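To start, the structure itself, in structure tokens.
Omission of a single protein chain aside, the complex is shown with its protein chains in their original locations.
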Amino acid sequence: MKYGLIGASGRLGSEVVKLFEEKNHKLVFAYDLEGEWKNENPDLLIDCSLPEVFNKSIEYACELNKPFIVATTGLTESNIELMKNYSKQFPIVQSFNFSIGIQVLLKLTEAAKEKLSDWDVEITETHHRFKKDKPSGTAKMIQNVFEGKEINTSSLRLGNVNGDHSVSFGGLGEILTISHRALSRRTFAEGILLSAQFILNKQSGFYYFKDIVLRK
Amino acid sequence: MKYGLIGASGRLGSEVVKLFEEKNHKLVFAYDLEGEWKNENPDLLIDCSLPEVFNKSIEYACELNKPFIVATTGLTESNIELMKNYSKQFPIVQSFNFSIGIQVLLKLTEAAKEKLSDWDVEITETHHRFKKDKPSGTAKMIQNVFEGKEINTSSLRLGNVNGDHSVSFGGLGEILTISHRALSRRTFAEGILLSAQFILNKQSGFYYFKDIVLRK
Amino acid sequence: MKYGLIGASGRLGSEVVKLFEEKNHKLVFAYDLEGEWKNENPDLLIDCSLPEVFNKSIEYACELNKPFIVATTGLTESNIELMKNYSKQFPIVQSFNFSIGIQVLLKLTEAAKEKLSDWDVEITETHHRFKKDKPSGTAKMIQNVFEGKEINTSSLRLGNVNGDHSVSFGGLGEILTISHRALSRRTFAEGILLSAQFILNKQSGFYYFKDIVLRK
Partner (left out) sequence: MKYGLIGASGRLGSEVVKLFEEKNHKLVFAYDLEGEWKNENPDLLIDCSLPEVFNKSIEYACELNKPFIVATTGLTESNIELMKNYSKQFPIVQSFNFSIGIQVLLKLTEAAKEKLSDWDVEITETHHRFKKDKPSGTAKMIQNVFEGKEINTSSLRLGNVNGDHSVSFGGLGEILTISHRALSRRTFAEGILLSAQFILNKQSGFYYFKDIVLRK
């Protein structure tokens, strides 16, 4: 496919470029801090940039009127609402975490919670020492599975860990743990590729990444 | 409830006695190497004995005509067939592993396998140094989830570990692991208690422990 | 050997009785809530009781004038001072944790700390849901290895876990972890047996359990 990328030179953007190149997809439209440095017409548009660029991104998306994948974090509820409106014109996929494994972990956590409703629960997350927020956004997503029940969550900051998450269920005779380890940012690029393949021939509609992974 | 127990003085049997006593259930019928040392009429019968005693066990079950729970390991297909026939007269629960967590692990493994069908899979099990068979029966149950696909399985023999099992899925950017640790044999007694509560008011029917955990 | 035991019917005391019996050591003196129910002359005396019984215990020890092993937790500095005085008359071994593995973990942590002095450190401990103090006494022993440097310590309360401890060192490219899992209270009985064998032929002297494990 021919794709466009906003935030092409960022940390996630450059992972996308690398993976898509490996798979023989061609970058034909690119916009980042350097401005617009490729400007052919793409089959779809991907946004890996920052919330402050979101207005510009949505403008490009409307102009192109092509499938749109949004991986920018920190967007507001009203940004999401706006996308839901535009998704009547062109299809949109959105997520704050494009890791397939995390979506599966959330799904498994939900299934385990139902079966083990009276067991203790503990969440643990480990990230690099530079991460300042505790707990991680993904840990909060795991907490949300328990719908308001307060779950003890331990945050470890250690070296340069990309992101480990685990949720443990403990009964009096046994422990069940579901855990996830991100090996690199490549994992997020893979989730974006999966979304691209899913959305390419859709006419319209708003999708969460979760819907794509779990319907797969 | 008033319960009967075959194999009352065995390793698993004595865990059952301990747990049921805690929960105020009364042992009124007991048979083991010492013979029949309690013989009132129970509400249900539990078998935690050995395959060589199975004929005697089934004889007791028919005579009592009450709900029957079978936790004996090493039974044959024809033993199971026989029970299926008798289950038209009185309800029967059977399993080779009465751990709730292992049943949930098997269920989660199935769900993960569907979503992550092209990821690598590795199974690991650790048991006490006295265990001679490799891999463990439970590891084989995990392998069976993958329906004939060959899964590399590592067996560790270490100290006095009750039983750890894990199954890991690996993609190029991330790892997802589901793991289980048995803390004590008490966990199996808990599964038997759950089965007892389920079967007590049934009239007939054959159930695997899995059906009970997963319908819960 | 012929041994005496104070607190013979307690949780730790009964593990000691079981292990020593397996190894053909004979319980000839016993004191607990039931009073003195064996009273022959032992080769050594073990105390697995409570701080409130300590005066009685030390009285017995002086009277017998034999090697004395103290596994009671919650003793004060002045209790320890008193023992140090008496250890001129008869040999004494004392510890708040008779697990061999924990002593080795402490030793390894010290060695790792020296080599990896500029790496991040994280301590984690997991115990059964009934444990109320956080962090565990053993976690504090690990913290002490870092001599006043504040170490982030995560406490998990999960099911019926006997006690897991781990200390992780993280550099920008790698993680090193030392971890310990207690499988049962038997481990503490084993440490007491090791101490008994060590102290049996000593004339006098005060020893920490650590000294015995590490000189081994």
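Observations
Order of writing sets the chain letters: A, B and C. Residues in each chain are counted from 1.
One rule holds for everything that comes next: a residue touches a chain if its C-beta (ideal position, glycine included) is under 8 Å from a C-beta of that chain, and two chains touch if they have at least 3 such contacts.
Model, not experiment: these values are computed from the prediction.
When the whole complex is considered, the residue among C:N41, C:N55, C:N144 or C:S184 that touches the unshown chain is C:S184.
The omitted chain makes contact with just one of the residues B:D43, B:E174 or B:E190: B:E174.
Residue C:L108 is the one among C:M1, C:I80, C:L108 or C:L200 that touches the chain missing from this view. Looking at chain A, the residues touching the absent chain are 159-162, 183-184, 186.
Residues of chain C in touch with the missing chain: 99-105, 107-108, 111-112, 115-116, 169, 171-190, 213-214, 216. For chain B, the residues touching the chain absent from view are 119-120, 122, 124, 126, 129, 152, 154-161, 168, 170-175.
By our rule, only the chains that are shown with their structure count from here on.
If each chain is reduced to the average of its C-alpha atoms, the one that sits nearest the average of all protein C-alpha atoms is B. Placing every chain at the mean of its C-alpha atoms, the farthest one from chain B is found to be A. For the self-contact between chain A and chain B, the two sides draw on mostly identical residue numbers; the shared fraction is above half. With each centre defined as the average position of its C-alpha atoms, the distance from chain A to chain C rounds to 48 Å. One inter-chain figure worth recording: chain B and chain C are separated by 36 Å, centre to centre, where each centre is the mean of the chain's CA atoms. Averaged Cα coordinates give chain A a centre that lies 40 Å from the centre of chain B. With touch defined as above, residues shared between interfaces to two or more other chains in chain B number as follows: 183-184, 186.
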